[in-house]
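Take a look at this one; I'll ask things after.
With one protein chain withheld, the remaining protein chains of the complex are depicted in position.
Naming follows writing order (A and B), and every chain is counted from residue 1.
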Amino acid sequence: MKRAWKGAVSTVLAAALLAGCGGNGGGNADSSNTGSADAGSGKPRSVTLRLFVEGPRFKEYFDKYIEQFKAKQLAEKNIEVNVQLEMPPTENAAQILKTRLASNDAPDVFSLHAINNISQYNKAGYLMDLSDQPFVDKLLDSVKPAVTNEEGKVVAVPLETLSWGYLYNKKIFSEQGITPPTTLTEMKAAVDKLKAANITPFLLSYKDASIPQLFLPLTVGALVNTEDNKKDFIERMNKNEGSFSEMKSMFEVIDLVNKNGTDKALEVGADDGAAAFAQGKAAMWVEGPWYAESILKSNPDMEFGVAPLPINDNPEATMINLSVSTSLAVYSGSKNKEVAIDFVNYILDDKDSNAFFESLKFNPVATVHTFESYPWIKEASEYVKQGKAYQDPRIPQSVKDEVGKALQSYFAGLMTQDEVMKALDKTWQSSNKVNK
Amino acid sequence: MELKGSKKYLSLAAFVTPALILYTLFLLIPTIGGIYYSFTDWDGLNQDYNFIGFGNFVEALRDDPDFLHSLWFTMKYVVFMIVLQNGLALLLAVFIETRRRTKGLFRTVLFMPNMISIIISAFMWTFVFSQVLPQLAVKTGLMFLDQSYLGDPKVSFFSILIVSLWNGVGYLMIIYIAAMQGVPQSMKEAAMIDGATPFQSFFKVTLPMIAHAITICLFLTLNNAFKVYEVVFGLTGGGPGRATQVITMNIYEEAFSNNFRYGYANAKSVILFVMILIFTLIQIKMTKKREVEA
Partner (left out) sequence: MRAKRIPNLFILAVLVVSSAIALFPIYMAVINSLKTQGEMFESFLSLPTSLHFENYSQAFVKLDLLHSALNSP
């Protein structure tokens, strides 16, 4: 009797263990499409669409939009779509996505960062060509290049776009009689004026490496678009034929900001920085409007504006950076191509897209978007309309990460300008080697 | 009669199997997988990769100054931790043992920091370092308190040390207290009768009798200090730049940002594993020799 009992208990334990593992595996297996067509006749055919979006911040908006999509698909094509929406936290979303792509378990539609990720995912062959899709014609010209791969094919539909330079405190500027400077010399004059009035010109928040990182696209973007010998800088760097020593002038504005900023910059993180800027502790903050929510949470009455950062004395180089971040792409090996492509087109649907983008507080990306944006977005859009903007340069992600850390070290006095530029060159070369 | 023997082993095996399966699945297989990938140049995304033999290992030790810096920084941290964590824990254990009525109170209070998870400790201390102490410095006029605890690389090493010690000393202290309570009173009294001073009694009687606890505690400190991550992450994030980046952070950065070089990061992990293995084996061999039975 005793032995039988022992045997039974250990069997139950083992079974429970396997059931736990088996359950997870089984769940993944049965979500692929059945594909059997029943179109035209009364009974709708069922399709499961797997949608992967980084970060849970847009969950409620996506849920609502998906319901609208499902209704439309049912009405127009008699397809009952079962959407499995996955929204893992931003920190490991990219990880999870990569694991799934590498193990042939990819979602049908997934989000990626247009500027940072498209070339990498494209090289690995995971992006479906969407150039013939109806949404492509609706895209604004300013946005199309960002979602186009190196072979000229559109591979994603843009969601989030950013127009940015630096943020400034409108109240302080108007009180001191300052308007956004158009050259570095004018900026220096503004800095002196602020210092004379005992106002700290710049807010420095260098604890998170992602903030000093912003200097790179701002300076490189402006320089490659205005100086002839630098026009092909990115292409040459991709072939190991360039060097950051050509970009030495970027340190002029970096030094100006560093020398005229708030104390203890390395201890202030992004959120603390947003709170301090909202409290009026400095007149300007080299950051983007994606911190609008944090700033307004800290001080709902704060009025801030977006202005292009001057980097030298050429007023033509003072431009807004236009970037496309979160975008949706279709997995090249998707078994639900039709529904996936329909969804991606629906993002820019003639009827429903406007409300969707407005509720998400995104910028307009297509001709179908007619909603009113925030005052600072309008301000930035003015610059764009005047042609004073450039595409966020396609710098490899690893170089962007490296510059964040390098500028932190530079600020702390641990690295010289030459060492920073050498480190950036090395990282770019390493990236070329790894991603060839 | 042989049947009885094998039946015994059968039931043993049945009970061990579930744990063995978990161990194999979640420890052995990933470790072996990791070692396998360390000989390739896989980037975590592509489906194909190449074997490059020891190329990753050579690169890590020869062409990667950030990795070498993190190795050196971690070793510095390990040495300080071994000496300070054990020294302080032993000191506090001895001091607590001298108390009669307040023994339990002090033991509880000094153990409390250990009950807080290390990452929360790091956040609490970030608040203290970056906001409270500077404000305190201004209010009391003790300006030496107004340091850049987290931003200045020279100071942040000690900030990290302080938080690790604050969190970890309590745990070792409890072990030492228990060990000291196992030293027979008769031995200590015999030493006193023979005219030994408290210092002599401690070093010649108590210390050898708690040598087994010292072995364990040194091992724990050595093992955990090499793998430090959360406290550095919470306080400085490895910064500024990479000034306070420890090995684990360097590996994490290599695998999950930069160029996502999984193969290379795995190689660095193998190097870390081998280092810890060698150091702990040496340490245990050395201290086991000094252990004495009562």
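One rule holds for everything that comes next: a residue touches a chain if its C-beta (ideal position, glycine included) is under 8 Å from a C-beta of that chain, and two chains touch if they have at least 3 such contacts.
As the structure is a prediction and not an experimental result, all values here were calculated from the model.
Enquirer: Given that one chain is not shown, what are the shown chains it touches?
Expert: If we consider the entire complex, the absent chain touches B.
Enquirer: Out of B:Y36, B:F51, B:W72 or B:F127, which is the one that touches the chain we can't see?
Expert: Final answer for the missing-chain contact: B:F127.
Enquirer: Would you mind spotting which of B:A14, B:L84, B:I119 or B:L136 touches the chain that isn't drawn?
Expert: B:L136
Enquirer: I'm checking contacts with the chain that's been left out. Which of B:K76, B:R99, B:K154 or B:K204 qualifies?
Expert: Checking each option in B:K76, B:R99, B:K154 or B:K204, the one touching the absent chain turns out to be B:R99.
Enquirer: Can you name the residues of chain B that touch the chain not displayed here?
Expert: 91-92, 95-96, 98-99, 102, 106, 109-110, 112-113, 116, 121, 124-125, 127-128, 131-132, 135-136, 139, 166, 170
Here, only the chains that are shown with their structure count from here on.
Enquirer: Write out the stretch or stretches of chain A touching chain B in their complex.
Expert: Listed in rising order, the residues are 3, 6-7, 10-11, 13-14, 17, 21, 95, 98-99, 101-102, 120-121, 124, 206-209, 264-267, 396-398, 401-402, 405-406, 408-412, 414-415, 427, 430-431, 434-435.
Enquirer: Give the list of chain B residues in touch with chain A in this complex.
Expert: 7, 11, 14-15, 17-18, 21-22, 25, 41, 43-47, 129-130, 134, 148-153, 237, 239-243, 253, 256-261
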